[in-house]
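A single protein chain has been removed from this complex, and every other one stays in its place.
So, chain A:
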Amino acid sequence: MSNKSAIVVNALVKSVMTQEGVLTILNGIDLDVKQGESIAILGPSGSGKSTLLGLLAALDAPTGGDIYLDGESLGALDEEGKAALRKEKVSFIFQSFMLVDTLNALENVMLPAELAGIKDARGKAKQMLDRVGLTHRLTHFPHQLSGGEQQRVAIARAFICEPKVLFADEPTGNLDGANSDKITQMLFSMNKESDTTLVLVTHDLILASRCQRQFMMEDGVLSESTNSRPDITDEVR
């Protein structure tokens, strides 16, 4: 972990118009995440976790406040600029895997690399799938893979472009215990190897505890948990 900030958030506000009036979802969020750090955002459903994730990942625009991703202000970027930023620096893992069901495992992993114009996307994708232990599943389609295998494909896809920041939205939410453990293990070890900043949104306290810092989101306000265990790593499990 370096001292350089990967994500800086100042007084972030997100509100939406509803029939009943203005609804504030995020209310003055401040956050500083260092490069290579892993953080978990916990909180009840509807507390604004996913909204925050969407804003940090430049998928959505805030109502107020600033976000800096790897030193770049998101507010200064238009949609194309944000897309370019995501392509270069950001990656994702989702609860529902979000694999393209018409493409096979290899092609799914190749996709971000091809979009980013990386040469030998195929070779690289094979390597990534090898790292997640799916060499024998390259030509399988999502519906031919188990939930755990699908998420492993998603992890391989997430790391293929060597992102600076990885956003994971309930990555084990759709998996059973054994698979969940495997995926967690894999996620953290790959994260460590590639010195990626990890922002994890989850309900899973055990998963959250693997992160260096934990944050609690409640009614649109983010607060850091006091029982933070900054150096918790693989030996816990």
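Assorted remarks:
As a working rule, a residue touches a chain if its C-beta (ideal position, glycine included) is under 8 Å from a C-beta of that chain, and two chains touch if they have at least 3 such contacts; residues count from 1.
Basically, contacts and distances are computed from a predicted model.
Going by its UniProt record, the hidden chain of the complex is named "FtsX-like permease family protein" among "NADH dehydrogenase", "Heme exporter protein B", "FtsX-like permease family protein" or "Na(+)/H(+) antiporter subunit D MhnD".
The missing chain, though absent from the display, is touched by one residue of A:V90, A:I155 or A:M186; that residue is A:V90.
Looking at chain A, the residues touching the absent chain are 50, 53-54, 57, 59-60, 79-80, 83-88, 90-92, 94, 96, 98, 100-104, 107, 111-112, 114-117, 141, 143, 169, 174.
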